[in-house]
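Below are the structure tokens for one structure; questions will follow.
Only a single protein chain was left out; the remaining protein chains are all shown in position.
Residue numbering begins at 1 within each chain, and the chains themselves are lettered A and B in the order written.
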Amino acid sequence: EGLSSTAETAAKPSGSTSGFNSLLVTTEDGITTIKMNRPAKKNAITNEMYNEIIAALEQAAKDDSVITVFTGAGDFYCSGNDLNNFQLDGTKSVEEKAKDGAELLRKYVKAYIDFPKPLVAVVNGPAVGISVTVLGLFDLVYANDKATFHTPFSQLGQSPEGCSSYIFPKVMGPAKASEVLLFNKKLTAVQACELGLVTEVFPDSSFQTEVWRRLKAYAKLPPNSLKLSKQLIRSEEKARLHAVNDAEVNLLRERWTSDECANAIMSFFMSKAKL
Amino acid sequence: EGLSSTAETAAKPSGSTSGFNSLLVTTEDGITTIKMNRPAKKNAITNEMYNEIIAALEQAAKDDSVITVFTGAGDFYCSGNDLNNFQLDGTKSVEEKAKDGAELLRKYVKAYIDFPKPLVAVVNGPAVGISVTVLGLFDLVYANDKATFHTPFSQLGQSPEGCSSYIFPKVMGPAKASEVLLFNKKLTAVQACELGLVTEVFPDSSFQTEVWRRLKAYAKLPPNSLKLSKQLIRSEEKARLHAVNDAEVNLLRERWTSDECANAIMSFFMSKAKL
Partner (left out) sequence: EGLSSTAETAAKPSGSTSGFNSLLVTTEDGITTIKMNRPAKKNAITNEMYNEIIAALEQAAKDDSVITVFTGAGDFYCSGNDLNNFQLDGTKSVEEKAKDGAELLRKYVKAYIDFPKPLVAVVNGPAVGISVTVLGLFDLVYANDKATFHTPFSQLGQSPEGCSSYIFPKVMGPAKASEVLLFNKKLTAVQACELGLVTEVFPDSSFQTEVWRRLKAYAKLPPNSLKLSKQLIRSEEKARLHAVNDAEVNLLRERWTSDECANAIMSFFMSKAKL
């Protein structure tokens, strides 16, 4: 951890940080970095954070950086959707919360589908739920060897999002993807790399140093060539991905109002409380 | 075999067996198991067996089980299409038999495409022909280390079915899929797993115990979440898969009336007779 922290400090960008509550956003050396910054909550994504990430991606799309990087503060990459987003506060019905949550999710995933520049995930630790599923919409995914990838949808009575219901079977084949998407299998970084979800795995001790060295070199390549090539690759799937996002969000909205899902989430909170 | 047989007996469901001639169909612990039961013929699929499997899948789709499992009795998983299906009995012309065979095949593969719940193959031994190609339509494929996967289409003057002409190149890439689909390469269980056709390979000695332990745990997950997630994943490919099935069946119908195919099958029977 010592070496890795040093490396992270060394790589810390000196550019200006925009006024986000849940994110650190900086630009340096042609790289805009969006760092999820709720380490005490394992970077769980609140509704505010969804909106801030959407705004940060919109900003990064327009700034003069060549590459955009996503990472997490602390030992976790991201623990996924903050389940407190589901808690009722008396102002809205279950159906209204499900509708609002679905629209936010649709907009969130859309921001990844439409992102116009190379997008890189620097997965610094365990990743859960939607932070895993949207990885299929990234161009590069670097992981340290402490990272894990877990999408416990059915355990929580839910269903896949982030276009994973289309991209994961396409990349891994259905026989491997179903373990992940239907049966809650947690992947190690090496397994995720073998299945094509991760570009490369690095020892934790050299992770930050090696990854930022590479990214800085990549950011010096001809920017239009990179941007237009990425858009070309994406263009061939874009309409499909938006349709998949819609179908996934519509199913989740239904799931969120089901007794099955409510019971599964309640069981989850109760088992946590027992620990 | 001793250990594996014991495990298989231990896992044998106690639910009711429907009146099929070529299958054992049972439901227990939320799992409906369809076992091909012509072990003396290596579970080769006769026309009767195609129809019984279609009926068993229709039943399983409607019963209250959570997961449906496909497996074979004896040491073979399935030796594929029973070549006696091609034998002329004087009542029908080659063209009529080809037409009937094509319609039956179309309906058979359609039953897999449309199956609404998680579908699991427990591949207990060698698999040949259509029992291999439809594996791309399963959600999980568990194999023991004695299983092999062989699709000798061109050797028999025929062409791929079971949506393999679309799914295999998609999962393996064309460079690997062509060896299997065009050039009769037989895969070991480990090779099939590396290529993404198989979820996981188990030693024969622990195969039945380990696989059924897992499946029983999976069958306790929220059933609607599983079913709707599987349907979501499938929905994105369903129209395409039906079109692929049609194209494959139409080509096979033509193949079955060709001299090239007749000669290849005759050579096959003659080489078997010589052994």
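By definition in this document, a contact is a pair of C-beta atoms (placed from the backbone, for glycine too) under 8 Å apart; a residue touches a chain by one contact, two chains touch by 3 or more.
Bear in mind that the values here come from a model prediction, so they are computed numbers and not experimental data.
*Asks:* With respect to the chain omitted from the figure, which of A:Pro118, A:Pro160 or A:Pro174 is a touching residue?
*Replies:* A:Pro118
*Asks:* Of the residues B:Tyr112, B:Phe138, B:Phe153 or B:Trp212, I need the one that contacts the missing chain.
*Replies:* Of the candidates B:Tyr112, B:Phe138, B:Phe153 or B:Trp212, B:Phe153 is in touch with the missing chain.
*Asks:* With the full complex in mind, choose from B:Asn124, B:Ser165, B:Gln208 or B:Ser229 the residue touching the hidden chain.
*Replies:* Of all options in B:Asn124, B:Ser165, B:Gln208 or B:Ser229, contact with the hidden chain holds for B:Ser165.
*Asks:* Touching the missing chain, which residues of chain A?
*Replies:* Considering the whole complex, chain A reaches the absent chain at 118, 135-141, 167, 170-172, 195-199, 218, 221-226, 228-230, 232-233, 235-236.
*Asks:* Please give every residue of chain B in contact with the chain that is not shown.
*Replies:* Considering the whole complex, chain B reaches the absent chain at 153-155, 157-160, 165-166, 169-170, 172-179, 181-184, 240, 243-244, 247-248, 251, 254-255, 258, 260-261, 263-264.
In the analysis below, only the chains that are shown with their structure count from here on.
*Asks:* In whole angstrom, what separates the CA-based centres of chain A and chain B?
*Replies:* Taking the average C-alpha coordinate of chain A and of chain B, the gap between them is 36 Å.
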